[in-house]
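All protein chains of the complex are present and in place, except for one that has been dropped.
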Amino acid sequence: MDQHQHLFDVGGTHVSRLEDLRLIKGEGCYAADWNLPNQAHASFLRADRAHAKIVSINVDAARKAKGVLGVYTGEDAVRAGHVKPLSMLTFAGKDGKKALIPERPTLAHGRVRFVGDLVAMVVAETELQAQDAAELIEVEYEDLPVVVAAESALAAGAIQLHDNVPGNLSFEQEAGDAAATTAAFAKAAHVTKLKLDCTRVAPNPMEPRACLVAYDAGSESYTVHVPVQGINMMRMQLVAYAGVPEDKIKVVARDVGGGFGQRSIAYPEYCTAMMAAKALGRPVKWVSTRSEAFMADSHGRANYITAELALDKDGTFLAMRLDWIADLGAYLHPAGPVSPMRNPVTCLNGVYKTPALFGRWRVVLTNTAPVSAYRGAARPEIAYTIERLVDEAAAQMKIDPAEIRRRNFIPPEAFPYKTPTGSVYDIADFPGVLEKALKLADVQGFAQRRAESEKRGMLRGLGLSTVIENSGAGMFPKDEVLLEVATDGKVTAYSISHSQGQGHETTFAQIIGDALGIPAERITLRQGIAEKGLIGNHTGGSRTIVGAGTVCHIAAKKLIEHATPLAAEQLGVEPSQVAYAKGEFQSKDSDKKITLGELAAKKPLSVTGEGKFGSTFPNGCHIAELEIDPQTGVTQMKSYVTVDDCGTVINHTIVEGQMHGAVAQGWGQIFGENVVYDPETGQLLTGSFMDYAMPKAGWISDIHIADHTTFGTISPLGVKGMGESGCTASLGALTNAVMNALRPLGVPPLDMPLTAHKLWQAITSAKKGN
Amino acid sequence: MYAFQYRKASSLKEAGELLVKDADAKPMSGGMTLLPTIKARLAQPTQLIDISGLSELSGIEVKGGELIIGAATRHQQVASSKVVRDALPALADLAAHIADPQVRNRGTLGGSVANNDPAADYPAAVLGLNAKIITNKREIAADDFFQGMFATALEAGELIVRIAFPLPKKAAYAKFPHPASGYAMAGVFIAQTAAGVRVAVTGAGSGVFRWSDAEAALMKSMDPTALAKLTVATDDLNEDIHGTREYRAQLVKVMAGRAAATIAGKN
Partner (left out) sequence: MAKIKMTVNGKQCTGEVEDRVLLVNFLRDSLNLTGTHVGCDTSQCGACTVHVDGRAVKSCTMLAVQADGADVVTIEGMAKNGKLHPVQQAFTECHALQCGFCTPGMIMTVAALLKDNPHPTDDEIVHGLEGNMCRCTGYLNIVKAVKQAAGLQHK
């Protein structure tokens, strides 16, 4: 019986979610569901071209159109001072140089820089009137050359997007030991080199963005209803972008329809709505269409990596070297460039004891939509890079892919393990994870299954990836959770970490219920309640269970501690003579007792727990088995095994659900999702679900999910986080499986997206070559 | 969405007259293509003349060796009709794989054929079976009806009333759906009749077309292997980010093979 067993007892098996009831009845409250009396509606005119000077904008006809209340352009944005979004890229890079941050007026001023860039906003009595009027705005443009690919943007003579960013290079950094790495490569018996594109994808949470902003002239304050991952993160950015004091902005959010990183940004549309709400003295509502979402929501990934692995003759890794180009699009989202600069460095050696590492990273600007975090936020990219290299090296050196990993794993006895780039992996058992996965995937029987596929004319492949990622650390000084006890003994908990589908209302209630010894059903979590003034991180980076989740436990313990003397006073005994169990305080030497609810009836009972946490390191092994039809190039999933070490599991059902969704997103990225811009014009070619292939029902089949737990040492609960590991591990496992199927035909290393079309071409040209 | 006037036609005659009177009015049946187009502000009709409820456009029957289906018959009705399932199961199967259930509950045969989307499914069956398109003015043979991308022989105010499908000995449809839109990247309808074999291809080119080499080969032997040595001419096929001409040619061949296998009972 381990120290965390109690959590399993409380509901670590399979518990239905407490938030489900309202959601399945259509009683959720998403951003577009908010309405206020006398609200007006906004519609945006967006740039229809990727790069141009704005010569003139004529809004006269729009202003006169039926129902129009106001029309705003870049002039208004500049006048309001809405030009500088917050940047979290504040640390020094190569040679101590800081990042060059471009300005971004909330409405484009003087120049548009990507298709979908905001040009003007119309506010009218109805949404349809606003749309009609937006079309009457006449913009005269002077087209400029367009640069879409990050490598082209860096090339000499490339058109420059921003005056203050020469060569479109916003930031450059290096990490690792250049000399040691060069030396290791010099003596290597074998070097594997790959150029890997982690393609640009659209996060596409199902709920489109929306905002409803009200301005109160009396208090000069704004109420902003928007989808968030945490209200504080949103407010911090609105404060910076709109130049309004923190106490003058209240962010409100309830249900959020998916996030995946896309929600953690204060977009210019929100600030523009603030400007209009103030100017008009009426609440202003805007609801994005999906077409706008494809153009102007943050995109994800878009990292282009040249990677080399040096090995000795036995397949021992000697060094790895990276040249990493991060395409951030036309402007920098607040945290957008931070993910690819920080997360890959944190886990640069992956699960391996590679002694020498070196990388160079560049943040590049292009005429495309700005990029920010997408499920994993560059953790999947570094894991994918390493796992592709490892598999390719194994194939080149004719070493079994599992064996080459065994030879290079950081051994279980080495933890806590300090990596060459300074991270401390707290605890893991990589060999244990791998062996369990190999067994569950019946790797032994693969050769026979492959032969059977061959008989049917199909190509079968098996691929694995063994990965690690950082989770837990946050940018806010601490995470707070407030607990309030009602007179009926029910507990309301408040957190800043905001679910976008992860099920916090259930998981947090389980943790608090466990600590208080009361059923989870008696605990209600409320998220996004600004009035409570809590400090805390948003939900992102798989950190919530480590941060706010752990603080739920701390707060519950604190509640008992805080209430014990109060109970003693009521019971007329010394605090030391009072014992707490299952919602009741009892005097040790009599039958006298008082419940939490009774105590709260005497005097309001509440506590705020807090905690600050560093990084912990969830890890796992995924094994994919696929079949490819050489006639059409279509790939079918035959089996998929995940063995993850995410520390203590609070709720298996939710963990499995997270895994399903993340693996599906990994599948989507590998086999079809890809935001494509015309390289010449910068027009968006995948602007709707008609062209952007997001997974549908049946695309992934049943996933075999298992744990191999070591308890994390960062949180007293032993948790590590797991919302993103399905993406982090699946990109490599799926691609390695495809390469495993195709390599025997002589197909060279391929890059995502591995569309049916691309695989058919690869198979066909390999066959022709033979 | 631009403003327009919605009008429910009370008769076929009235619908025809309204459309002739106003060149910018559009007939609407299921609206499954038209409404999204209007929503995207890609069309600006003055009026939408709703013909979906007209009794003249309804009904499914077999008569004189033909399956006759009213133009306003919804895809779901075609897919689940016992008459269609018994007489021409390939058409029911085709209808059951158009778009998705919700769209099949609204979209209609006449609407799809009149729209002639180059990636729509029905045109393949209409051309493959050499169906007759009966309008409020005349009868048009399938061979004369389809005139390339979104273009048909229909004149202003001319509406499809019903379509008569000659019953084949055997028929089958195989489709490779686009992974995102679900439209055909290649859809092949094969009909085996007393007169011979017809092979109609949708999705791969700028409009539905017949693949005559395959017709000749399958006439000799209704077997997928009969197609093995054939190539699909790529000149007129589509090429875009989703696939090259060569890939579409390959899909046409593979889908034709699958449809032939179904007819040959080899699936």
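So that you can tell them apart, the chains are marked A and B in the order they are listed, and the count of residues begins at 1 in each.
In the analysis below, contacts are C-beta pairs under 8 Å (C-beta built on N, C-alpha and C of every residue); 3 or more make two chains touch, one makes a residue touch a chain.
It should be emphasised that the depicted structure is a prediction, and the values quoted were computed from it without experimental measurement.
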item: Touch with the omitted chain, as defined above, among A:407, A:660 or A:743; value: A:660
item: Of A:28, A:167 or A:583, the one touching the omitted chain in the full complex; value: A:28
item: Touch list for chain A against the chain that is not drawn; value: 16-17, 19-21, 23-30, 32-33, 128, 204-208, 255-260, 287, 289-291, 500-503, 653-654, 656-658, 660-661, 663-665, 667, 688-690, 694-700, 702-703
item: Touching residues (missing chain, whole complex) on chain B; value: 1-6, 31-32, 35-36, 38-40, 48, 50, 76, 80, 99-103, 105-106, 181-182
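One rule holds for everything that comes next: only the chains that are shown with their structure count from here on.
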item: Geometric centre distance via CA averages, chain B-chain A, whole Å; value: 43
item: Parts of chain A lying in touch with chain B, wherever the complex brings them together; value: 128, 131-132, 135, 291, 631-633, 672, 676, 685-686, 689-694, 755-757, 760-761, 764
item: Touch list for chain B against partner chain A, complex; value: 1-3, 40-41, 176, 179-181, 241-244, 246-247, 250-251, 254
